[in-house]
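Left out: one protein chain. Kept in place: all the others.
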Amino acid sequence: MTALAYAVAVALLLVGLAAVLSGANAVKTLIGVELASKGVLVNFVATDPAGSQGIVILLILIDAIVVAVLLGLVVAVYRQHDTLDLDALGRLTW
Amino acid sequence: MTETPLSMAPLLALFAGIFATYLVGRIRHKRASEATGVVAIASLLVALGATWSLWTAPLPTEYAIGGSGVGIQVTALGIFLSVVACLLGLAVAVYATAGTDDEGATELYYPLLLAAVAGVVGIGFAADLFSLYVFFEVMAVATYALVPFAVERSTAVEAGFKYVVMNAVGSLLAIFGISLVYAETGGTLAYGPVADALSGTTGVATAAVLFLVVGFGVKAAIVPLHTWVPDAYAESPAGASALLAGLATPAAAVAMIKALSVFPGAIPVGLVLVVFGAITMTVGNFLALGQRDLKRLLAYSSIPHVGYVIFGFGIGFHGGFSVAVDGALFHVLANAFMKGGAFLAVGAIGYRLASADVANPRHLDDLAGIGYRMPIAAGAIAVAVLALAGVPPLAGFWGKLLIVVGAAEVSGWVGVALALLVIGNSFLSLGYYLPVLRSLFAAPDDAVGSVARTPTLLAIPVLGLTAGTILLGIVPSVGFDLVGPATDVLLSGVMP
Partner (left out) sequence: MTTLTAAALVATVGLAVVAVAARDFLVSILSLSGASVGLAVYFYLAGAPIAAVFEAVVAAGLVTVLFLMMISLTDAETATLIEGRKLPVVGLALGALLGVSLVVWGWLGGLSTGGGSEIELAEALWAERSVDLLAVTVLLFVGVLGIVRLTAERFDATDEPITGDRGPTDADGASGNTEGDT
């Protein structure tokens, strides 16, 4: 059971990172960040479900705040360039 | 370990300042910027005073709200970070009082500045790995909004987006590493128990080290994770760039070290840091060569300085040579003064030249000769640049000296090679620092020649930081007294 949970955690991390590194558009990037963060949560819950809840709750809140700021930034980017497509915004990719 | 509520005072003062500056900034009044600045300065002074009284109290102390659970823990390392953060924060707050940075959004700028400072102080006072991460995020999110603060400028927004995405990924890699530690220890993140539980080398622990290095390394601008630095530093407002270069980036390195200090000696943490530090300092110096935009030049030059710090920590961890850790921490302190002063001075010059008829107020050719019209700002940059290159008797010399001594203590020709590497890099950096000096005091053209002097409110913090750079260089013992106990904390385990 726990082995599956840890595997899922790593899987979520990888899926999320893949989304970010693919750099297709801004929404995918943010979704990638969210998913990878969920992988971290699974790691904590898999180790100590009841005891890690304090950490997990705080992490859920922190992740939400970070993604909200990122969303605000995407809105700002969109206002400048009228697109969410990261390929068109050459400077933004790595 | 004594439990005193005073331990919370620095953080509480800064937290209160965050809310207070927002409220005061909302008041629609002509002198709102100054009033908000005064509130920010007051909050920083209280935090600094509380840190001072904690320094004189028997360390370490701790405090937990409600008397139980994970609170904060005040050690010499925390005091060190708090002092650096509050001093640089003070300079930036005074600078911001002039109102040249905040694009009219005073009530948003000051709280973000204070939050960045509070995050760094919290990193120092964090009692376990998760608290470390939480305060790291407080600092990070504050900078997420500070870099693109000039939202009307598309380059600023782009730089901000790249910065935030890279750093958000870094943060999540770091917390993933922490979650791996949690899995290894079976459910605790306090420093002492973790160090005990990790007494053997396991694959998971090694993986955790890698995640932590890469994760914190993004914000610490380790090569090859440094690509966000030039744009982010160049596009952020002057005060924010001073905070980024002088405080946030080195603090990320210290956070990394604090997190890595729990791992047993079997995992070659020190070696990893030495290698990354060496790569960072060398590549960083080469990247800075040939830069003609002053702010970008300073941005690129921040990378090798974090490289020196990481290198010093690595030497210290690898061989237990505390002198190298002393040097690294001293360099963090010195860097705050040198880089802070340089970025604020560049901001002042940029502000004055913006109203003159100059094509690019930050290009070395276009600002030639500014030294004759704005001697304070240009003088500050000159001192900072010489100090950054490691010229004695300025602040930048001592940190590097100690790191070189530490490197030389490594046995055999490896030690000599490492020492030469640092010395060589210092000389290499002159290659891009000297052109700055030449440009500052070249012959001015008409546009530059008619520029007004440095504004007072901008000159005061610049002068203060420059004085600090010179004083730290002439009387480094002040720095050593602060740094020495912090080194002991780092090397002997963060929990007593």
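Every chain is named by a letter (A and B) in the order it is written, and numbering of its residues begins at 1.
As a convention for this text, a residue touches a chain if its C-beta (ideal position, glycine included) is under 8 Å from a C-beta of that chain, and two chains touch if they have at least 3 such contacts.
Bear in mind the structure is a predicted one, so any value in this text is a computation, not a measurement.
Colleague: Touching the left-out chain: which of B:24, B:76, B:141 or B:367?
Modeller: Only one of B:24, B:76, B:141 or B:367 touches the chain omitted from view, namely B:141.
Colleague: Determine which one of B:18, B:378 or B:440 touches the chain that has been left out.
Modeller: Reading the full complex, the residue touching the unseen chain is B:18.
Colleague: I'm checking contacts with the chain that's been left out. Which of B:151, B:269, B:407 or B:428 qualifies?
Modeller: With B:151, B:269, B:407 or B:428 as choices, the missing chain is touched by B:151.
Colleague: Contacts of chain A with the missing chain: which residues?
Modeller: Interface residues of chain A facing the absent chain: 1, 4-5, 8, 11-12, 15-16, 18-19, 22, 27-28, 30-32, 34-35, 38, 41-42, 45-46, 49-50, 52-58, 60-69, 71-76, 78-79, 84.
Colleague: Considering the whole complex, not just the chains shown, which residues of chain B touch the missing one?
Modeller: 8, 11, 15, 18-19, 22, 28, 33, 64-66, 68-72, 98-100, 102-106, 108, 111-112, 115, 118, 122, 127, 130-131, 134-135, 137-138, 141-142, 144-145, 148-153, 351, 354-355, 376, 452-459
The rule is simple: only the chains that are shown with their structure count from here on.
Colleague: What's the distance between the Cα centroids of chain A and chain B, rounded to whole Å?
Modeller: Those two chain centres are 26 Å apart.
Colleague: Flag every residue of chain A that touches chain B in the complex, lowest number first.
Modeller: 6, 9, 13, 16-17, 20, 26, 29, 33, 36-37, 39-40, 43-44, 46-48, 51-52, 55, 58-59, 62, 65-66, 69-70, 73-74, 76-77, 80-81, 89, 91-92, 94
Colleague: Sort out for me which residues of chain B touch chain A in the complex.
Modeller: 130, 134, 137, 141, 144-145, 148, 151, 154, 157-158, 160-162, 164-165, 168-169, 171-172, 175-176, 179-180, 182-183, 186-187, 189, 227, 231
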